[in-house]
Structures are given as structure tokens and as C-alpha cells.
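The complex appears here minus one protein chain, its other protein chains still in place.
Which chain is which? They are A, B and C, in the order written, and residues in each are numbered from 1.
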Amino acid sequence: MPLKVIEKRDVEPLIRHLMERFQVVGIKKKDGKNTYGVIESPAELRLDSCATITSPKKYFFPQRETLLQFAVDGSWEPQAVVEAQPRIIFGMRPCDIAATWMLDMAFSEVNADANYLEKRKRALIIGVDCKEPCDEYCFCKSMGTLEVETGYDLFFTAADDTYIVRTGTPEGEALLGEWGKAREALYEDRVKLRAVQREKDERFKEALEFDVEELPRFLEDSYRSLLWDVLGEKCLSCGSCNLVCPTCYCFNVLDEVKLNLSEGERYRVWDSCQLEGFAKVATGENFRERRGDRVRHRFFRKGKYMKEMFGRFGCVGCGRCTRACLVHINPIEVYNQLKGGE
Amino acid sequence: MDARLLPTVDLDTIFRPRLAQLLNVEEMTAKEKLFTFQLKDGTPLGQDPGQFVEVSVFGIGEAPISVSSSPTRGDTFELCVRAVGNVTNALHRMAPGATVGIRGPFGQGFPVEEMRGRNVLFVAGGLGLVPLRSLIHAVLDMRQDFGAVTILYGTKNPSELLFRNELAQWEARDDVDYQVTVDVADESWRGNVGVITTLFRGLPVDPRNTVAVIVGPPVMYRFVIREVLGKGLPMGRILVSLERRMKCGVGKCGHCQINGVYVCQKGPVFTYSELRNLQEAI
Amino acid sequence: MRDLSLSVHHITRVEGHANITVDVRKGEIKELKLEIVESPRFFEAMLRGRSWEDVAHITSRICGICAVGHTAASLRATEAAFDFVPSEQTVLLRKLIIDGETMQSHLLHVYFLVAPDLLGVGSVIPLAATHPEVVKRALRLKKLANDICYVVGGRAVHPISMVVGGFTRPPTAQELGGLRQRLVEAVPDLEATAELIKALPLPRFENPTEYLALKSQAEYAFYDGDIASTDGDVTPVKDYRQKIRETVVEHSTTKHVSGNRQSLMVGALARFNNNHEQLHPLAKKVARDLGLRAPCHNSFMISVAQVVEAVHAAEDAIMAIDELLGRGLKDEPIKVPVKAGSGVGAVEVPRGTLYHEYSYDSKGVISDSNLIIPTGQNMANIEFDLRAILPQILDKPKEEIAHTLEMVVRAYDPCISCSTHLLDVRFV
Partner (left out) sequence: MKPKIAVFEFSSCEGCQLMFANLEAEILEVLGAVEIVNFREIMTEKGDDYQIAFVEGAITQESEIERLKKIREQAKVLVALGACAHLGGVNCMKNYQDQEEVRRYVYKERAEWFDTIPARPLSAVVPVDYAVPGCPIDKKELLEVTKSLLLGKKPSLPDYPVCVECKMAENICVFDKGMTCLGPVTRAGCATICPTFGNKCEGCRGLVDNPNVNSHKQVLQEHGLSVQGILNSFRMFEGYLEVAK
């Protein structure tokens, strides 16, 4: 795929151009923090900010999503509802691109999920490279998500007055082509890109005290560790860690009827395995009743189960769960402690 | 992932139920009723014994319910349901003619083909008979394909016994060893009293050629599995069916997960050797 | 000359519980009492030991119907105690949300509580079938009024974002712009409301009293001003105790509030009598059309004054929004200089002037408080009116007498939930 170059001053016109045809979403300010939102004017888009509260997964897997419309008495065939619209996500970070890969796997394996996949396929992802770590909580380098090779249509890396743009798909290339202001990268641009990547790599430090490939084994060995009880004592079971996680995809399904009580809809809504009722069955049995067991389940999912299911870790090292945790449960510390307890 | 690699999918999604009509309702006990359904499009459900369906009572919700009937018995299917939650209570209020939604069948049922030619030891505790009945029927309908058939059934008290007519038929058959026990007897009870493991005393089990199929509440598994292991059965020939909160049925929502496994995909039927690596299973 | 013994229990379509007891012997009123049977809630006691940050959120819970007013009075009292002057944006937003509550409360009273009386039905519910256009209009207007409160305060009942020092989340220009458009479009509905009231036969009745309301040079006062009396005197808010006195009335063990006379009136009519010249143009026109002229001494005209004020509040809200949009909305950091001190806050709520007075220690913990609620101030005057009207209707059937007396009470739109912690109660 060709390498292109865009002058930084041309980014605003590019966004304006894209806004004519697509809904453009990207990182915006909200009360001093960052969130992904629909861009109303190019000036809102913050390409240099990261550490959003939740991840852009909400554009493929919204907080609440209608799945079905039905008649309460079943008098007509229930109708599947799949909503999707063309959209550009401008400024997705490498960690979130890696997380999207994980969601792609989860929603296309075995039973393909049209509600996710339609939204996903109609979106173009324009990645933007990080320059430095968000804060002390992110550990993407240790999780191997500091660099991504695929999963984007275009990927911007800032270098002096330009963005050097990797094209990941023909759609991405076409997008630039029809805009017409991106130029082909020259030899100097390639050299510059490599230099920027090298500098970036140096600024990110390893957070884990071991090779992450060893993580599943450490977890397996510490299944009965007291650490889980200690964390369980602290954990508020508030679900925040799951809700801000870019790879969590558990959901609940509920019915809501209209006031006429004759028709209604079925929807799914984000859920969290840390909540007490998550594994409770109708007869009242709760299969993960202890807080510590629920904390363990989350770490095992991220560090072992998803790796076994999909071949990659469920954690991309974005640090969002730590930022959101009022009792300071931090995967870096948890994983390093597991190693120490070896 | 490169979006081009994503699968193309039918917009008629995995979440859309088929409509089914309630044909018959039969009261089993104070808490359980047996419902007979037929899909409105006229097709058979196509279940394997041991699989479950997601039943929609529209406006109330959806619940996973194991199929009680065997595919060897016609185009209708039966669900035996205890009224415990919103959906099951709504089902209990329904009369023949009502419409529900059905998704599925889902999950891995009992490996009937692998069981052929072997002795089968059924162990059912309480509601565990509900999924087990589908397999019992299938085995009895193909009786000549199997060796000795033993059915052990236990409930808390006599009033909780399900499928009473059928129990009597099994009891009457010469080619089935049927034994029943209750934890607590009442005046009318003439049979065995005690937990289900008391039926294992002196029970002849040929460890070389028997498959044990055990379905019951979580607490029962530990004790019964110990009994069958004591009889010398290998772990791979001990089958159980697990109850979990299978909310979506299609391996997405996460509620039924035990350790790294989605019960709705890999289960609900597991061999004991599979369960050994799943600490959360029983 | 007739005897009459009458007891109306739990007057309906008022907020709270009230009873009327009447005993007439040979045409002479032996006993006439309006009693409050709402259970006391002891807010002043509960406030002790609470932090300044929580006070407004607690006092808001005194009354669901004028929660915005209680919040505003509370914030003003705390800010007065801390010698803190809020920003102009904050004041404008507070005035705007008060406009919203004034509209919503007055419209609720006129459409839900008064109109059924005048249309001869027991509640607004049958009107949905007989007068659907009236009910739909009422709901439209009420929704608009509530939406002002939602946008500015987060909630109509117990606002969220109004706090000591400012707003935790000012509304966006887009939200305010949307409200402005709806307010402009609501003018025909407001005019139709005036027409509805005009068509309703209000009893003729004259019973002059002292009318008290906040008065300001700048505007028809709701948020700011001195205590003005139609008797001519003016008192600064901080000296409210000198103007409003509690007196023991002979026939009743209930303490009543009085000013210059035996009783006084606060609320829409009292404000109109004091401040009518400052009404916005459409409100002035509606007052003229409805025959409301100052000074008006007919308590049944309170409902008319409420319609006039609802129109005024809508006009005022548009002006407030224009000013806010003209200035541009800012996220203002909230910094409050906590210190020991006492302060009084008074605002005009739908039913009249509401006073909160607090004393704080140096950590901003409240040590003492006094709350004076409009309905409490009006109680004596309601009895005064009941006494005046009863002889005029004594020859009517008992049901009609009871109905008329109830109508007098309802005209005041009494909010008894509010007043129970203040007013004394006697149980029958």
C-alpha cells in the first residue's frame, strides 16, 4: 500500500471535505477530558489528545442498541433491526485499533453478529499515531499494541509540518485520491517516518516485568492466589473497568414495550462481569458470587481466555480501567504481582 | 482487522426468533408445566437431545430453556418449565393458541452417536430430568442400539416428581432399570428415601462399556461424579449438562461463560474430562 | 337564621392536606378554621450540622412544587452569609429557571386545579375527553415550562445544577436557542389560556387586605428586591422579621402571620398589586383584557393574576435567554469563600415571598435556620376571606357553601407541604 504525505495545514480542509459525505467522529474535549464524539466543525477535532473516557467501540457496539421489533401477542413476524450509517472515525489510536481487531473476532466468530458487523463495515478508520504515553497508566508497549500493521484504512503519523499517511486499504487510498491534495511520499519522508517511529518507541517504557507471552501461564498458576481475595475486598463492583474497556463486549438483552402495550422492541445494553447479578440464573443460583472471583474472571479474560479463543490478548494496555478505578486496581501492578508470586 | 476480511452476514440476524404456537399445556407439579409447541412455519425444531432454545415472551423477555422432547417424536417439541422468573411466569399464564418466539436450538447436545452400543446410566436430580428426558426418549426409541439402560431419579419430595406417567412406564419396562428416591418422604411414599447417591449402593455398573449421563443441581454433581468415578468409569464417559445464564445463546453476551468457555457454544453438555479444567464449572 | 356545621376533610386539588371547620349558630360564626393536617417534617432541625454544600439540596425537598424557589432562596441565604456575589450569568440563569417554575406552577394551578371547578368537573382527567384541545394545550405549555427547568437546572422537581456560587453545568447556547423558539411559538397558547380564563365565571368578591411582595427598581421582582407593602412601606429583606410578625389569633390556637393588619396576602395578586407597572407588554395587555386592575381586592382573581404572570414569565424568559445568548455562555469555575456568618435570602415563588435565613460556623456548617413559607403567610388571610364570604352565601345549600369555601382556599393555591414545618397544627 502506498505511503502518502499531507501538509498539516491541509488537515482541516480534508476534514471539511470528509464531513460533506460522512459523519466524522473523533476525539473532542468534554469538561477538560476527552471523549469520542461527532465532529460538528473541524476545529473541534483534537488529533493530539488521547486517553478518552470510553473507547470508540460505541460506534460499532453502542451502549444501547435495538435488535428487534415485535408484536406483544406475536401477531406479526418479529423484525430484526440493524442500524448502520457511513462514518469515519478520525484519530483512532493504535491501542483502539488493536482492540477493534479483538471485537471483530468476537462478533464474527461462529455466529456473525450483523448489528456489529454492519456498523463496522460501513465505517472507515483513520488512525493517528501516538507521540508519547497518555500517562503512567497506559502500557501498550508491553501489550504489543504500540504499533499496528492493519485494521485501519489510513494511518497518520505526525512528522514536522506534515502527516505521513500509511494507506491500509483501497478504500483509504481512494478517499485520499478523490480529495486530491495528498502527495506521494518521497524517500526523505520514509526516512523521516522511521526516525519518528524510533523516537516514539523510545518514549514508551515497558511496564511489565516479563514477556507478555508468559502472562497466561502466570495467570494459570495463580488461579487460587490470595491476591484475588485482596482485590475482591477493595473492588466496588461498580463495573467501570468493563464499561471503559475497548475490548469488553458483554451485554444484557431486555424488552421494552410501548405505552399501547401491543408492540415493543428488544435491545441490548452494555453489561459488566463485575456486577453481582452477571452470572445469576433465574433460579437464583449465582455462579460467580464472590467479588474476588469476579475480579479474577476479568483478568483471566483479558490475559488468558481471549488469547486462547482468538490468539491475542484481550487487554491492549490502554489504561482506561485503571483511570476509572476508584480503588486503584491496576493491571500493571496485578500482572507484575502475579509474576512476583511465581 | 481489515474490514474486507469480515464475513458477510444476513441482515435477518441471529437475534430474530421464529414464531411458535402453543398447542398444549399440562400441569406437572405445583411449579412446573409441560408446554407443547409447534413452529408456525411448519418445520421441525431439529434439536439434538440436550440442546436448549431461547424462548421469547414478547414484551417480557427471553429465557434459555432446555428441550424436553426427543427429535425422534414428531414435529412438535416440548418444554418443561418451572415458574421462577418473569418469562417463565408469563409462560405459565399462557393458554393454548398463544404465540411465543423461539431461537435455536443452541449448544452441544448429548453425543448420541458415540453412545451407541454402550450401557447408559442416567442420573437425574430434580429439574435435571427435563433435559435428560430428551435423551431418555431418544435412547428408548432406539432401544436396540444400546446396552443396559439404568435410570436413577431423585427429588426433594414426592410432590416434585415430574412426568409421572412416564416414570410408571419406565418402571414397568423389563429393559430399563428404573430407581427413584426422595430426600424427604410423605405418608403416601413407599419407595426409597435418601439423597440420590444412596441408589448407588450395589448398583451394577460395567466400567468398560457404560456412559453415565448426569443432570441436576450443582451440589449433586460433586457427589454423583464421585460415585461413578468410584465405579471405575473413565472421565470421558461421564456426561453432565450445566445450567448457566445463556442470555444470547450465540456465544456473544458473556453471561454463561465459565472460565474460558461459553456454555452456550461448548455446552451445555460436557464430559467430566472437559470440566476438570474448568474450575468454575461445578 | 340558620345553623351550619361543616367540615371539609382533606381538601382536594391542593398540595398537602387541609381541613375547613365551620360552626354557625343562628347565622353567627362561632368557629371557622382552616387546619393543616400534614405531618410536620422538621427541616430546620434536620439542617443543623449539615454542610453549606448540602443545604439547598435538603431544603429543596420541602416542596416538590416550588423546589426551584426553595433552592434559589436557600442559595441566596447561604451566599448572603458568605458575603458572596454570584456572577451575572448565574443571576440570569436563576431568573430564567424561576420563570420556568412560575409558568409551570401557575399553569398547573389554572388548568389542573382551578379550571375543573369552573368547568364543573372533579378533575382535569374528564376534560381530556370533553375538552381535549384545552388539555393538550395545558400539557404543551406545562411541558415547555418544565423543559426550561430541565435545561437550566437538570430537573424540574429538585433541580440539580443550581448550587451555591453558580451552576455546575450551564446550559448550551443550542439548548437555550431551542427554548427561545418554543417560547415564541407558545404565545398563541398563552393567549388562548387567557381566553379560557376570561370565559370562566369568577365570583365577585371584595375583601381588601395588605399585599406584600418583593419590589425592585429594575423589573417585576421575582429574584431580587425589598419587601414592599400596598400600605406604602418598604423593608429591606434582611429585616424581614420586623415586617412579618407571628400573632396569636383568639379564635384559633394557630399562629398566623401578619404585617400592618390582622392578615396579609402574598403571591401573584400581591405582586400584581405592587408591581403591575413593570409587567412585560403582553402580560399588561392580558391583564387589561381580563379586567385585572390594581389594586384588586378579589382573592378569586389570584388565578387571573397567575395567568398574567405566566405570560410575563414567558416574555421574561425570552429576554433572559436573549441576554444570555448575547453575552455567550461560559463555564464559570465555582469558588465559594466559606466563612462564619448569617444571611437571609428571599425570592418570589409562585405562591409569594419565600424567606430562608441561615447561620453558619467558620467551616460552613449550619447551626441555625429559619424558613418562612408563602402559604404560611397567607393562612390568616384565607380565614379572613372565608369569614368575609360565608355570610354572603349562608342561604345556599350546604354542598354549595362547602364548594365555595373550598374554592376560596384553592384560589390561594396553598402549598401545605411547604408550610407544615412552620405553621402550627391542631388536630380535629
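Quick notes on this structure:
To be clear about the criterion, a residue touches a chain if its C-beta (ideal position, glycine included) is under 8 Å from a C-beta of that chain, and two chains touch if they have at least 3 such contacts.
Since this is a predicted model, take the numbers as computed values, not measurements.
Looking at the complete complex, one finds that the omitted chain is in touch with A, B, C. Among C:Pro86, C:Pro116 or C:Gly165, the one in contact with the hidden chain is C:Pro116.
The residue from A:Val110, A:Leu226 or A:Leu326 that touches the chain not shown here is A:Leu326.
Residue in contact with the omitted chain (choice from A:Leu175, A:Leu243, A:Ala279 or A:Val334): A:Leu243.
The missing chain, though absent from the display, is touched by one residue of C:Cys63, C:Ile97, C:Val237 or C:Met301; that residue is C:Cys63. One of B:Pro17, B:Gly59, B:Gly101 or B:Gly216 touches the chain omitted from the figure, and that residue is B:Gly59.
Residue positions on subunit C in contact with the hidden chain: 10, 12-16, 38-46, 48-51, 54, 57-58, 61-65, 67, 108, 112-113, 116, 122-125, 128, 135-136, 139-140, 142-143, 146, 153-158, 160-161, 163, 167-169, 253, 255, 417, 421, 424-427, in rising order.
Contacts to the hidden chain, counted on subunit B, fall at residues 59-60, 86, 89-90, 93.
By the touch rule set out above, subunit A reaches the unshown chain at residues 30-33, 35, 53-54, 63-64, 72, 233-240, 243-244, 256-257, 259-261, 270, 272, 275-277, 291, 324, 326-327.
Just so we're on the same page, only the chains that are shown with their structure count from here on.
Chains making contact with subunit A as well as with subunit C: none in this assembly. Each chain gets a centre from the mean of its Cα atoms; the one farthest from the centre of subunit A is C. Rounded to whole angstrom, the centroid-to-centroid distance between subunit A and subunit C, based on C-alpha atoms, equals 52 Å.
For subunit C, no residue reaches two or more other chains under the stated contact definition.
Residues of subunit A that touch subunit B in their complex: 67-68, 70-75, 77-80, 82, 100-101, 104-115, 117-118, 120-121, 123, 150-151, 153, 168-169, 171, 223, 249-255, 257, 261, 264, 266, 268, 271, 273, 278-285, 287-288, 293, 297, 300-301, 304-305, 308-309. The touching residues of subunit B, counted against subunit A in their complex, run 1-4, 6-7, 9-17, 19, 56, 58-63, 82, 84-85, 87-88, 98-101, 217-218, 243-245, 247-248, 250-255, 257-260, 265, 279-280.
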